Every structure is written in C-alpha cells, then in structure tokens.
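Note that this complex is displayed minus one protein chain, with the remaining chains in position.
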Amino acid sequence: MLSFESDYTIGAHEKILNRMQEINMEQQKGYGADKICEGAKEKIRQECECEDAQVYFLVGGTQTNSIVISTMLEQHEGVVAALTGHISLHEAGAIEYTGHKVQEIPGHDGKIDAKELSGFLKTFWEDNSHDHMVFPGMVYISHPTEYGTLYSLTELKAISAACREYDIPLYMDGARLGYGLMSADTDVTLPDIARYCDVFYIGGTKVGALFGEAVVFTKKNMPKCFMPKVKQRGGLLAKGWLLGLQFDTLFTDNLYYEISKNAIDMASLLKEGFQKKGYKFLLDSPTNQQFIILENEVMERLRSKVAFSFWEKYDENHTVVRFVTSWATKREDIQEIISFL
Amino acid sequence: MLSFESDYTIGAHEKILNRMQEINMEQQKGYGADKICEGAKEKIRQECECEDAQVYFLVGGTQTNSIVISTMLEQHEGVVAALTGHISLHEAGAIEYTGHKVQEIPGHDGKIDAKELSGFLKTFWEDNSHDHMVFPGMVYISHPTEYGTLYSLTELKAISAACREYDIPLYMDGARLGYGLMSADTDVTLPDIARYCDVFYIGGTKVGALFGEAVVFTKKNMPKCFMPKVKQRGGLLAKGWLLGLQFDTLFTDNLYYEISKNAIDMASLLKEGFQKKGYKFLLDSPTNQQFIILENEVMERLRSKVAFSFWEKYDENHTVVRFVTSWATKREDIQEIISFL
Amino acid sequence: MLSFESDYTIGAHEKILNRMQEINMEQQKGYGADKICEGAKEKIRQECECEDAQVYFLVGGTQTNSIVISTMLEQHEGVVAALTGHISLHEAGAIEYTGHKVQEIPGHDGKIDAKELSGFLKTFWEDNSHDHMVFPGMVYISHPTEYGTLYSLTELKAISAACREYDIPLYMDGARLGYGLMSADTDVTLPDIARYCDVFYIGGTKVGALFGEAVVFTKKNMPKCFMPKVKQRGGLLAKGWLLGLQFDTLFTDNLYYEISKNAIDMASLLKEGFQKKGYKFLLDSPTNQQFIILENEVMERLRSKVAFSFWEKYDENHTVVRFVTSWATKREDIQEIISFL
Partner (left out) sequence: MLSFESDYTIGAHEKILNRMQEINMEQQKGYGADKICEGAKEKIRQECECEDAQVYFLVGGTQTNSIVISTMLEQHEGVVAALTGHISLHEAGAIEYTGHKVQEIPGHDGKIDAKELSGFLKTFWEDNSHDHMVFPGMVYISHPTEYGTLYSLTELKAISAACREYDIPLYMDGARLGYGLMSADTDVTLPDIARYCDVFYIGGTKVGALFGEAVVFTKKNMPKCFMPKVKQRGGLLAKGWLLGLQFDTLFTDNLYYEISKNAIDMASLLKEGFQKKGYKFLLDSPTNQQFIILENEVMERLRSKVAFSFWEKYDENHTVVRFVTSWATKREDIQEIISFL
C-alpha cells in the first residue's frame, strides 16, 4: 500500500547506509568526540555562513526541544510558542517535565505574528507583577510549522527583532527544515536562519537520516557544560559518530537540499493533481505537508489504497486529511493516487 | 593502533547492517508500533522463558536507567545502589535530575551484599522517622558490574529475597549482560534473571548493536502509560523499528550469545597472556573488563601501541588500567599486545 | 490611608492571637502530630459533613496548589484550568516547576463551563494520539474565582459529573472560600463542596488567619505517604500546631462564617455606594472582590485617599480597578470612600 502518512516511515538515504557499512569496523572515540562529527560540524558551519556556530548532534526532535529549551532558560522563565506549536501540543509535556511553562500565544496557520508577540512580551516589561508570573525567556517557532507553512524573511526578521528588543533568544525547530529551505515559495535561506535565530536545529530524522538533529547555536551561546547537561537528561549517544556520519553525508554534495527538493516536487505534483480534480485544501502549504478536504466517502475509498493521516473534521460530510511527501517519495506513487481519485 | 578502551567504539555486527540495508526503503509504523519490534519482543520473551514479559526498546543506557527508575519509583522514594554503581557515579546525576536520590550502600568489587542491603532496608521499616527520610523504593544492581564482576545465582536470589521481603522491585542494569551470561564462571542464566529481577535491561550498545537497550518488565509491572512517559522524557525514537531490527537480529540464531562469547574468549586470552608475563590484576574479573596493575613505565610504553583506560593509581610506581574486549575483538590483536609486553 | 488592595494585608482575628498567647509556652508535638491539629481536623470534618475527610494543613496557597496537584497527578498528566486561573497565570509557574502542564481552557468571568470541559476531555478518550499529548489528570477550579464569581450548585454538579465521567478528580482552590460561602447569591454549601469535589482547600490566609490553608481530601484519596512528599517539597511546618490552632479557632462558634460575612456585607455596601453614584462594574461579583470601571481622572483622585489595585485598561478614558473587602473591613471605611466619591 502507498503511504503518505509521514516523512519518517522509511530508513535513510542509501549514501548514509553505504558509508555506515564502510566505516562500521573502524574504532571511533565515544560521545561525539570523533573526527567524523568534527567534519560534519564544520560543513554545517559553512552552510550556515556562521563560522562561530557551535553545533551539537542529538537523536530526536522532542529530545532536542526539551534539552535546548531547558538548558537555555533561567529557572523562572517560560518559552513562548504558538498554541498549535509542537512543544505546546505534541510532545507529551516534555517541556513542562523540565519545569518550564510553554506560554501559548495565537497561531495563524501555525505561525506566530511578530506584533502579537511584541504585545505579549511588552506586558512583562511594563507590568509590575512579574514576581507572580512566568517570565518569557525564549521564543519558539517551527519552520515549516505544524501546518507546513513558512515564515517569510520579513516575518522572520520581525520576530527576531521582537526577541532582541526584549533580549531573549529566538529558537527555531527545524525538524523539517530541508523542506522549508527548498520550497519554491520561500525567501529564507540557511544563512538567514543562522543570522536571525539564536539557536535552531536542522532535522535529520524526517529528511534522509535514520535519526538525528543538528542543533546550531549561532551566537556563541551554547549553554556552559552542555555535554554533562545532555548526559544528565539521557540524551548522550555513546556512538555519537553515527550522528556525525549522517549529517556529514547529508551536507556533502548538497544531498540534504537535493533530497528535500524531491519532497517539494512530489508535494507540488500531488497538490496539482488534487486541485485539478477539484479538491480544496485547508490552507495553502508550500512544503511537503498537504492538508486536503475530502468528502468522507472519498476518504474511505482512498484509505483502501493509501495511508494518510486524519487531521480534523471539516463539516458533517468532509474531513481534513494530511498527505506528507518525503525525500524518498516516488513520482509513480503520486501518479497512482491521482489516477485513483 | 589497537584499541581496548571500551566495548562501544565500533559499529554493529554485520548482520545488523545488512538487514538494515534490506528493509531500508520499506514503510514502517512509527514509534515502535511496527512488526519488527513485535517479533523482537517475542524472541526476547522466549529467551527469558517469561511469556508475560513486557519488553520496551530504548536508545541508550543512561536514558534507560533514568526512565525505568523514575517511572517505577513513587515520588518520595529513592533507589538503593552500590557506591560504585553506574547511576551513583557516572551518569552525571541523571537519576537526581528526575527528582530521586540514589541511596548509596557499600560496593564489594562493584557488588552489593544481600545482608548489608537487608540491614539498610530494615531500618526504614523499623525506624519511625520515615517522614523525614528518603524511602528506598527500588534496588539497582548491574551485572556485570562496573568492575566486570558477576553475582552468583545464590547472591542474586538473596538480593531478590531481600527486595521481596520489603516489597520493592529489583532492577538489573544489563548494559553488558551478554558478557555476563557467557562468562565461564557464571551460573546465572537469562531465565534466572527474569525470575529474580522485577525489571532489567539487555544491553545492545556494548554488545553488537549500533545502539539500543531492551528493557524487560518481568512481573506485568510496566508503568501505566509508559510510552507517553518515555516521550515526555525525550526517549521516544521515531523510527523505533531500528531498535526492534537490531534486537531481532541479535536474538536470531543465538547471535547475541555467540558474539558475547567472543569477548569472553578474548578476555581470557588477554588475562592469561598478562598473567604469564607476571602481571597482577586489581581483582579477578570473569568478564570482558580486565583491571591490570602495570608499572608506570610499562604503561607508558604500552600506550604507544594500544589504547586502554586509566582506572586508578595503585601506588607510587604502579597504575591500574582497564582493558576491555568486545564482541568484535580479534585474536591477532590480543596476540599482538601479549607479544609486545 | 484606607486600603482595599487585598484581603491579606493585615494580621489575624484577635481570637487567634489571644489563643496563641495562651498556649505559647506549652510543649507541642512537631509537624502537625499535635492534639490541636487533631481537634481542628475533626471540626472541619463536621463542617463538611464528611466524616471520612482527610484534612492536612499547609502554609500558603501556591504551596497548597503545587503540592496537591503534583502529588495527585500521574507523571504524564496535566491539570485543566481556566486561562485566567490562579495556577495558569499568577503562581510563577509553580505547577510547571513540578513537571506538569496546566491545560488551559476558556474562562467566562473566571469560571470554566462544564460543556466545554467535557468537550475538551472527550477528545483525549476518543482520539488515538494520547501518547504524544499531555493527558488531563485533574480539573482545577477556584471558588470564588479570580474575578470574585461563584459557581452555582448546578454548575458545580455539572463540572463534577464531567470529571467523574472521565474518572479524574475535581480540585477546588478555596483561597477565599469563606467569602464564597457567605455570599448572598450562592446556593453552594461546604457539604456540597465536600460532596462534589474530590479535594479542595479552605483558605485561612485571606480569611482571618495569619497564614494557613486546610486541604480536605473527601474521598479517602489523600496521596500515599503525603507527609514525606510535603517535606520533600519544603512545605512541612515544624510548629504545625500553629496551623491547627488557627483553623480550630476559625471553626469554633462559626467564627469563619461570621467574619466572612463581614467582607460580603462591606462589599455590598461598597457596590451600592458606587452604583448609586453611577459607576459601572466590569462584571457582577457576588463576593468580596469588586471590579469597578473608573474614569481615569477619578481614579487618580481616589488614589490619594485609598489604596486599590489596577486591574486592566477599559478604554482610553476608563480603567478597571479592583477593590477588595475582608473579614476586617470597617463600615466607616466604606462610608468614607463613598462620601469621597
């Protein structure tokens, strides 16, 4: 059966597995102190045009969010995020587990608005009742968002400016960053992100790797003693070189971008196909997640042929479903669905 | 250069990588809900002769200890461990990070003593000052221990009995379990462990896998809602099938045992070689970690040829060093060191 | 200067101080194991018409909320509260500090709606994505609310029914409970609260005591080993009898009700006075907190005479301010403000 359920349902790009085979029996230093990690970090620094960047590899997205946020916040601070943010809704309270509140502000198709953010932050600096409130100590955005949407460069700059006005870091969750960077509709580049964010991560799990996320601290702001803090939170991988190897491969010969582009191309094909048949979308997503409004009966019929996710009820007779393409999606699979419609 | 620094410095057994290649592009369900994990769990249940066992795969050892302990303890309880236990000393406070005290009792070559344990536990049930003390809620042992030593079946039974007398679970850290099971000097089997421990884990990272540990709850005592608790702690792997695949391979055709035996054989050869040349050992380890007392000058000379770990100063002129063999250690490497001595 | 800033700005009812003087030099058992506490608990059980009730005295409100919630929730659970709830906004993240999310739903003049609550809870039992979400494990309400409003008995029953349908406890924050019970507009009694809530607290700090809150577990549901858990959270008072003494005095000869009634009477007088002069209120509060809309210029003039709290801007020319009466408010103070208007 065809599957468009998610972008983490298969393994890794073959180049990664091949390289794993090659160096499998070589001795490596433990815990990421190896040369492969060093090489991968250097490549990422170059891609980000940020030679001071401190790069650290972690295993998964929730782990990364929880470690980055809890090591960067002061004890009494919270992290501001969209109501629909991944950390707000879909990480089982991993941020609160570390003792910090996720301070939810409105999301607009998954994005926060710089003005609303400023308004929210302002009250804390104006108001005199701080001592009884959670102080915002960081802003979290994802790019693409939970809804596949992207910040424009103007929007990113405005959010960054709001954070800088109140002197708190801006953190971007890039679980699907490749798909954001390769969207036809974006004017935001990796160097832009490094410039306007204080910390972000480049997702591997959903973009060609078996697992792994590369955290990039762009302002020499990696928390002091970061490694023992990672260990303390159970996030230190013994064979850290496995992470380095994957990112080194992804950032060799533009692999990360190329395979990300495939997901975008396939998403466009899918979108076009559905549109031609008259289907409507919940919103206009420029990346690899597409939210399609299906008649319930069509949805049921499709289910026999292809796996996708239920998103939400639209009305009595219609349902919003999510189709996700990935670095590995094949053209013929898209064609098969379309012709099936 | 030869390396005997640790048992986690190279990749995985080739069968694992080959199988990874084979199924790389197959669609799998996320988060361990796949069939490969199911198969691996069933194999482990059979190996443990414990058909009710609940098996859960996690990525690394510290993560496993911290998740198992913090989800099984009541809020006001601590975990009893040897002063030299891994959770006491070498996990950067990962247990305390979850809010629980590690209650340290003496270690004897890494092992705790059932009588001392009983004595310690007894005071809490006798004494009337519980309300101001941390109540022991679990006992932690490792097998092999940090010193490569093993519990005899009699010792294991006695510790288990002490735990049951006071109705608290016994947890065994089996990061190097294979090496314990295949030691020539053990009378403890995997079914014994499943019988006398309430929860334990079978280590993969140090025994043939790229990463991964298989937690086994033997008394239908997996904490309620374990999966969201794992997610909350950042320990849920998106492509959980990677863990299942590794354990499924290790527990097919006795691979786990066979490769573990290699480490034991190589450790014997190494031990014999050093002994023949007149070297003494800190203690008699029946597993893959050997603690050798070297003259400082010999130590320096060896360093140019082979990597090993500093353990502790023995006296002015001697140092204790640790040599670790693994599933992948080659006979010729041992011979090369011995002949170099 | 007159003060209507809050209900915790002066000391305690004189009967409390007198009794403190009387027994000051008597030896008492530590940590609440004394007879005075026992007597006070028994009186509270009788007032609640709940002979099984387990009563525990704590020092302050935030401490009480944080201890009750964090000891009653499972690790992966959150507590549902109004967006405007005290635990949501004004306790500096004390709930999140214990590792749990406050799951915010709409507040209507400070109250949650039983239907909206049911709708929110339902999704968790229907939806299959629990493992990535915070599971609601308790519902928090306050009575009176942050806005001085009260639940009717019908509303309380409906919320209680929703909680029971999904088998999670209902917790009522009664920091100002006396003022709720003595409102002219309430049909909710203390026995009703004991019947429909699973746990609640009777506030002392704001109602006649120097400090102290009496937690009442109504369903034999006090968390196991509650006292060491309180100690662990730094909430155990050495001279626990100080708490018992205050509640024993408050629940002797109806003192708690009588002094609460004074606050209500004074609030009515105040309300009437302002209304007669044509002032409008933000909402109709039946308790001791009154939210008055003042022209900015009037507000400034009043400030020289009386202390009150800024609540929020109403429009360009008007501001909402809060006046709070208490058990100790004097009739002549109210008259003085009114005549000053």
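Going in written order, the chains are labelled A, B and C, and every chain counts its residues from 1.
Rule of thumb we're sticking to: a contact is a pair of C-beta atoms (placed from the backbone, for glycine too) under 8 Å apart; a residue touches a chain by one contact, two chains touch by 3 or more.
Here the structure is a predicted model, which means the values were calculated and not measured.
Screening A:Q27, A:T71 or A:T189 for touch with the missing chain picks out A:T71.
Touch with the chain omitted from the figure is made, among C:T186, C:Q232 or C:Q289, by C:Q232. Taking the complete complex into account, C:A328 is the one of C:A82, C:I259 or C:A328 that touches the chain left out.
Even with one chain removed from view, chain C keeps its contact list with that chain: residues 3, 6, 8-12, 14, 17, 20-21, 23-30, 59-63, 66-67, 91-94, 97, 205-206, 210-211, 228-229, 231-239, 242, 307, 328. Residues of chain B that touch the chain left out of the display are 76, 78, 89-93, 96-102, 104, 129, 131-134.
Residues 31, 70-71, 74-76, 99, 130-133, 135, 224-225, 227-229, 231-232, 236 are the ones on chain A that touch the missing chain.
Throughout what follows, only the chains that are shown with their structure count from here on.
Ranked by how close its C-alpha mean sits to the mean of all protein C-alpha atoms, the top chain is A. Averaging C-alpha coordinates per chain and comparing to chain C, the farthest chain turns out to be B.
Chain A and chain B have CA centres that are 34 Å apart.
Note: centroid distance chain A to chain C, computed from Cα atoms, is 42 Å. Across the assembly, chain A contributes residues 91-93, 97 that each touch 2 or more other chains.
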